[in-house]
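Right, I'll just put the structure down here and ask away after.
A single protein chain has been omitted; all remaining protein chains appear in their positions.
So, chain A:
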Amino acid sequence: MNDKRIRLAHGSGGKLSHDLVTGVMLPAFANAALNELHDGARINMPGVKLAFTTDSYVVKPLFFAGGNIGKLAVCGTVNDLAMCGADPHYLSAGFIIEEGFPVADLIRIVESMQAAASEAGVAIVTGDTKVVEKGAVDGIYINTAGIGAVIDGTGISPTRVRPGQDIILSGPVGNHAVAIMALRHGLVLPQTVTSDCAPLNGLVKELLSAVPDVAVLRDPTRGGLATTLNEIAQQAAVGILVEEAAIPVQPEVAAACDILGFDPLYLANEGKMIIFSQPQASERLLAILKGHKYGKEAGIIGKVTDSPAGQVGLRTLIGGIRLLDMPVADQLPRIC
C-alpha cells in the first residue's frame, strides 16, 4: 500500500479499499479463512456449544503504556469469551477510521492485534473497514466479535453463586485505567505502571480443567472491581464481604489515584479476573493462578454471605465495614 494516510476513498469499497485490506489487514491477520476474503468467514465448529460476543473499542489515547486500542480490542473480546467458560477460536475485527489517520499507526495497531491473537490462540477471520470524514470519529474505533466453544462440564452463571463461596482476584487492580488517565492528564508515572491488558483464556482453560464447577468468572473491566462485585451480588441475590487488606493495588497506582482523586476499586482492568468458587477448591485454583504469568499475585479477597442481598461490604484496614456501592457518576478530580 502506497498511501501514507487513510483517505475517504479507502472506505469506498473500491480499489483503495482492496489495497487497504490486502496491504495492511491481510499481512497482519493472514489465515485460510480470511484469505478467502468473503463477506463473512466460514468456520468449522461441529458439535460444540458456542459462545459469541462483540465489543467496540473507542479508547483515548490510542497508544498507552502496556498496549494500544488494537491489543485491547482482541484481549477484551477473548476475555469476554473466556469469562463465559469458553475456549475462544475466531474473532472478527471492524475498523472505523478517520480520514487522515496515519497508516503507520494503523499498521502498529493491527500488528499488536495479531500478536495478541497469536498469544490467545485465536484467528481474526473476518473484518470490515470504514473510513469516515475527518472529525466524525476520534482517530480510529475498533469493533471485535468473537466465537468460542464452551468448555465441557462448566456452567458459569451468577445463579450458582452461594453463601460461603470464596472470591478470588487474580491480581492488582486499577493499572489499566491509571495508565490511560495519566496520559490524559499529563501525569508522568513510573515505568512500572502499565496497562494489564492481556488475554486470559489460557489461564481460564487451566483453571476450568482443574475445577470445572467454578460458579462465576468475571473480568472487572469498565466500572472496576466494585461494579463487578455489585453486579454479581444483585444477580445472585447474595451479600458479598471483601477485605480491603486483601485487595492488591500497586503502590504507584494508589499514589496516582490519590493525586487524581480516584478510587482504584472502581477503575477499569483489562487483564484481571474474579472467580467465585467453593472454598475447598480455592487452594487448587490459587496454585494454578500463582503458577501463571497473569495470576502471580492472586489471592482470596472475600466471601459470599447470606445477607444483605444485593449488597457488597468492604472490611477496611482498621476493621470497620462500609458499603462498597455501584459507581453512580464518572469520577472527577477533587478540589482539595
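Quick note on the criterion: a residue touches a chain if its C-beta (ideal position, glycine included) is under 8 Å from a C-beta of that chain, and two chains touch if they have at least 3 such contacts; residues count from 1.
Just so it is clear, contacts and distances are computed from a predicted model.
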"Hydrogenase isoenzymes formation protein HypD", "Multiple sugar transport system substrate-binding protein", "YeeE/YedE family protein" or "Thiolase domain-containing protein" - which is the UniProt name of the missing chain: "Hydrogenase isoenzymes formation protein HypD"
Residue of A:Ala136, A:Ala210, A:Ala287 or A:Ile321 in touch with the missing chain, whole complex considered: A:Ile321
Option from A:Arg5, A:Lys60, A:Arg162 or A:His185 whose C-beta touches the chain left out: A:His185
Missing-partner contacts on chain A, residue numbers: 185, 239, 241, 245, 260-261, 305-308, 311, 313-323, 325, 328-329, 331-336
